[in-house]
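Below: the structure, in C-alpha cells.
As you look at this complex, bear in mind that one protein chain is not there, while each of the others sits in place.
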Amino acid sequence: MSTVKLIEYHESSEEVKAIYDDIMSVRKSDWVNNFWKALANQPKLLKDTWNAIKSVMAPGSIDPLTKEMIYIAVSATNSCNYCTNSHTASARAKGMTDEMLMELMAIVGMANKTNALANGFQIEVDEPYRNGGLQ
Amino acid sequence: MSTVKLIEYHESSEEVKAIYDDIMSVRKSDWVNNFWKALANQPKLLKDTWNAIKSVMAPGSIDPLTKEMIYIAVSATNSCNYCTNSHTASARAKGMTDEMLMELMAIVGMANKTNALANGFQIEVDEPYRNGGLQ
Amino acid sequence: MSTVKLIEYHESSEEVKAIYDDIMSVRKSDWVNNFWKALANQPKLLKDTWNAIKSVMAPGSIDPLTKEMIYIAVSATNSCNYCTNSHTASARAKGMTDEMLMELMAIVGMANKTNALANGFQIEVDEPYRNGGLQ
Amino acid sequence: MSTVKLIEYHESSEEVKAIYDDIMSVRKSDWVNNFWKALANQPKLLKDTWNAIKSVMAPGSIDPLTKEMIYIAVSATNSCNYCTNSHTASARAKGMTDEMLMELMAIVGMANKTNALANGFQIEVDEPYRNGGLQ
Amino acid sequence: MSTVKLIEYHESSEEVKAIYDDIMSVRKSDWVNNFWKALANQPKLLKDTWNAIKSVMAPGSIDPLTKEMIYIAVSATNSCNYCTNSHTASARAKGMTDEMLMELMAIVGMANKTNALANGFQIEVDEPYRNGGLQ
Partner (left out) sequence: MSTVKLIEYHESSEEVKAIYDDIMSVRKSDWVNNFWKALANQPKLLKDTWNAIKSVMAPGSIDPLTKEMIYIAVSATNSCNYCTNSHTASARAKGMTDEMLMELMAIVGMANKTNALANGFQIEVDEPYRNGGLQ
C-alpha cells in the first residue's frame, strides 16, 4: 500500500500521537490520512511538514479554498494521483463547485499548453515582462 | 530570439492583424508580446489559442487575478521562464501584492514537496479521497 | 499489463535469452522483471540498455546503494511508479534501512520545493555559484 | 559555460578523439558540439551515449526527420533549452519547414494540455484503450 | 472513476450531444471515451478542446500516424497513463507496428536521458544551434 509501513495511531509514539491529534483537531475529523502515516516513520519530517502545511494553507491574503485549488493545479501538472485526489476532496469540502473545478482545469490545461509552446519556441521574455514586471 | 521568426504587426496578414488588434484591445495595451508573434507563423494556432485563453481567463466562478496566480503556479512547476515572467507581470497588473505572491509561492513549493513525497512513497489514496471525494 | 507484449524466456530468441541469462547471473536471481521483457521486443534496445545500466550501477566512486537511492530520487520526481517500486526494492536488498529511505525522501521533497521556488521567483544564479562553482 | 570542463579536441585522449572523429564523420561536420565535450569527462559515458544515439536516430521504420521532431517534442516538454535548440537546428538541417515546426508544436501544446486534464480529473482508462489497445 | 461525474450521452444537453455525435462521426466509432465525458461538465471546454484536437490531428505537413506517435512521446514524458494508453491505441489503429513503437520509445528514452544530462551539466547552447539554427 506504500513503500514504507503506515504508522497507525495505536502503535505510534507520544510525539506522533500528538501530531495526529492536532491534524484531526484542525481538520475537525476523526481519522488521519495515509500521507501522514507514511511520514510518521520520521517524526521530525512529519512534524515539520504538518506545521508548515498548517501555516501555508491557513487564511491569509489568499483564501483557503483558492489555496486548495492552487494545490490541485500543481498536483495535476506533476501527475501526483494521491495529491490530486486528496486536495480535490479538500477543495470540495471547502465549497468548490463542479463549475469551479472545470474552470480551474481549463486554466491548468491552457497553462500546460502555453508552457510547452513558450519553451518549445524558446521565446525571449519581452522587456516589460522581465522580472515579472517588477519595477 | 526564438526558434521561429517573430511576425511583426506591419508584416502580418490581415487575419493576423485582426487578432493582434483584438489582443491589444482586450488588454488595453499598445503592443503585442513575443508569444503571439511566434504563434502567428500558423494563423490557426494563433487564433485558436488566443480565443481559448481569452475565454479561459475571463471572469467566471474564479476571478481573473486568481486565474493569473494559478497560471504562475503551473508555470513555476514546469520551469517555464517565459510564462512565469509574463503571468507574474499580468498578475501584478491585476493587483497581486508581494504578500500574495509570497503566499502563492509558499503553496507551490509545499505542493511540489508533498507531490514528490506521495509519489516517492507510493501512497495509496484513502477511501474518502477516491475520485476527489466525489459522492 | 503493458502496451507491448512481454517476451517470456521460453519464447525468446537466443540473443534475448543470453541477455536474460546475464541479467539473472549479475543479480543472482532466478527471474527477469517485466521492464526487460518489454524491451526485448527490440533486442538492440534491450542489449544496449542492459549493458549501460550494468555499467552505470556498478561500484565506482559512488557506491551501489547510493546509486539506487539516486535512482529513487529521480523516479519519485518523475512520477514513475514502476521505477520507484523496483528501485526501492533494489535499494532495500542492498541494505537501505527505513531510516535511510526517510532521510532520502526528506531531501527529495525539499529539493522539489526549492526547485519550484527558485524557478517561480526566477532567481538569478549568484556569481560564486555560476558553472556549479567550477573555477 | 557548464558545470564541468568542456574537453576540446586538441586536449583529448586518443579514445575521445576517435569518438569526436566519428561524430564529425557521421554528421559531415567539422566541429563537435558542447554536449559531447561535457560527456568526454567520462569517456565511457561519451562512447555509450554517442553509439546509442547514432543507432537510435538512424533510418528505420521511422525516418530521421520524424525522429528529430519527436526529440523536439520531448525536449520542449522537459524544458531543456539546450536540446530544444540543438534538435530544432538538426531538424531544420534535415528538411523541417516552418510549417512542419508549427504543426509539431501545435500537437505538443495540445498533448501537454490534455495530459494535465486527464491527470487532473483522474480519468480512468476506457476498456478498449487498456494496454494501448494491445489485443 | 474520475473527480467529476462522467456525462453519458443519454443525459447530456443538445449542445453536448452534437459534439459527441461529431466525435463518433469523425472517428467512425460508436462510443465516446471518458476524457470527453469529463470535459462535458463544461460544454465550452469540451467544444473548444474537441475542435482544436480535430484540427491539430488532421492530415497536414505531418501525417496522422506520426502525430499520434508525437502524442505518445509527450504523454510518456509527462507520466500520463490515460493519454499514453489512449494514443497508443489510436496509433495502432492507424497502422503503428510494434517495430515502430519500439523505435519511438527508444527515441523518447534517449531524449529524456540527454535532456537530463544537458540540464544537469548546464551546457551552453553552441553558437550554430542558437534559435534552433534559424538564420
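We call the chains A, B, C, D and E, going by the order they appear; numbering starts again at 1 in every chain.
Assume contacts are C-beta pairs under 8 Å (C-beta built on N, C-alpha and C of every residue); 3 or more make two chains touch, one makes a residue touch a chain.
None of the values given here were measured: they were computed from a predicted structure.
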- Query: Which chains here touch the chain that is missing from view?
  - Reply: A, B, C, D, E
- Check the options E:A76, E:M100 or E:V125 and report the residue that touches the missing chain. E:A76
- Message: Please output the residues of chain B touching the missing chain, sorted low to high.
- Response: 79, 84-85, 88, 98-99, 101-103, 105-106, 109, 116, 122
- Item | Hidden partner chain, residues of chain E it touches | 72-73, 75-77, 79, 81, 84-85, 88, 105, 108-117, 119-122
- Note on the structure: Listed in rising order, the chain C residues that touch the chain left out are 1-4, 31, 33-35, 38-39, 49, 52-53, 56-57, 60-62, 66-67, 69-71, 73-75, 77-86, 88-90, 92-93, 97, 99-100, 103-104, 106-108, 110-126, 128-134
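The rule we apply is simple: only the chains that are shown with their structure count from here on.
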- Common touching chains of chain D and chain A: B, C, E
- Note on the structure: Here the gap between chain A and chain B, centre to centre from mean Cα coordinates and rounded to Å, is 19
- Query: Taking each chain's centre as the mean position of its Cα atoms, how many Å separate chain B from chain C?
  - Reply: 33
- Query: Considering chain A alone, which of its residues make contact with at least two other chains?
  - Reply: 3-4, 49, 73-75, 77-81, 84-85, 88, 99, 103, 105-106, 108-117, 119-122, 131-132
